[in-house]
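Have a look at the structure below before the remarks.
Moving on, here comes subunit A:
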Amino acid sequence: MQEKRLLLSILFAVVTLWCGFVDNVYASQASSKRVVSLAPSLTEGLYLLGAEDGLVGDTTYCVTPDAAKYKEKIGTITNIDLERIVTLKPDIVLATSLTNPKTVQKLKDLGIEVKIFPAPKDFISLCDQFIELGKAVEKVTKAKEIVAVAREKVAGIQARTAGLFKPKVFIQIGSKPLFTANKSYVVSDFVELAGGINIAKDAKVGTYSREDVVRKNADVIIIVTMGIAAEKEKESWQRLRALNAVRNNKIYILDSRKVCGPTPVTFVETLDKVASLLHPELLEDRK
Partner candidate 1 sequence: MLEIKGLTCGYDKRFHLKGVDIAIEEGSFFGIIGPNGSGKTTLLRAITRILKPERGEIFLRGKNIWSIDFRELARIVAVVSQSVSTDDLNVGEFVLLSRIPHYRGLQFLETKHDEEIADNAMALTDTFKFKDRSMSEISGGERQLVLIARALAQEPKFLLLDEPTSHLDITHQVRILDLLRKLNRELSLTVIIVLHDLNLASEYCDRVALLSDGMIYKEGLPQDVLDYKTIEDVYKTVVVVEKNPFSLKPYILLISEKERLKVRKK
Partner candidate 2 sequence: MSKGVVRWTTQILTLMGVLLAIAGFSLCIGSGSIPIQKVIHAIFNGPRNTEYSILFDIRLPRIILGMAIGGALSLAGVILQGLFRNPLVEPYTMGISGGAALGVSLAIILRLYQSIGLITLPLAGFLGAILVIALIYTINIRRKTLKIQGLLLTGVMISFISSSFIMLIMAVSRAEDLHGIIFWIMGSLEEPSWFLIKLALFASLTGLALSYIFWKDLNALRLGEEEAAHLGINTERAKRALFVLASLLTGCAVSVGGIIGFVGLIVPHLMRMFIGSDHRILLAGSFLGGASFLIFCDTLARIIVAPSELPVGVITGILGGSFFIYALTKKGKTIA
């Protein structure tokens, strides 16, 4: 009897140890690292990777998914409370290029690891960054999986829109002054990868003139609400009767939260939406 018990105990111990060593990607096992996120897109990314248990603090803007609202708040995207972060004793802080560099330096001086995720330039860097995120929280495999799925879906959308007519699109992100996304901002890819042409692709800076939009005669205008009254903007565009987009009534409004801070998953969702806006015939095909 005693030997049986001993054997069982050893077996039990071995199994436990073995389970502990496996990189269990599918179980919602708590990540050993304590993480503070300084951007909604990074917070969302952590939830996608299943690393939310390690998330000890995020910003007041991190409201998706719902559970993120209940995490300890450490400030806004630009305005961080150092003391709260230090009290949370994080292993790593995930920052963006919008974080005050002085705060970043201060955190590093306090011995806290900081990883900066600059605004992604395009879909490719978005994916690379997501994998970096995975590395930072030890969820690389899952990250690579998600990215692979996203790439596949994007390729699919590109294929579907390949032979179709490419409309000229203007993406409006800000109103006073008129602000758009050129090719160094991931938002541009929403148009380019959905079989459209971003008329501001090669612009040097983000400010754009309404005249140029008229000169290039945009076929579609996509207004991304980011603190601007989108309906008002739509009305002011509609006054330009000669504009193709106005004549064909192709002025659309997208919610900024998804568009401006995308994860690979939300990128695909938005891309799909944009594709159907630019190519209504695709919807017809599906019917």
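Selection criteria: all candidates are chains of the complex that A comes from, given by their letters.
Criterion: a contact is a pair of C-beta atoms (placed from the backbone, for glycine too) under 8 Å apart; a residue touches a chain by one contact, two chains touch by 3 or more; residues count from 1.
What you see is a predicted model; the values in this text were computed from it and never measured.
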For subunit A, the touching partner in this complex, picked from 1 or 2, is candidate 2
Residue set of subunit A touching candidate 2 in the complex reads 60, 73-76, 78-84, 86-87, 89, 97-98, 100-103, 105-106, 109-110, 118-119, 177, 205-207
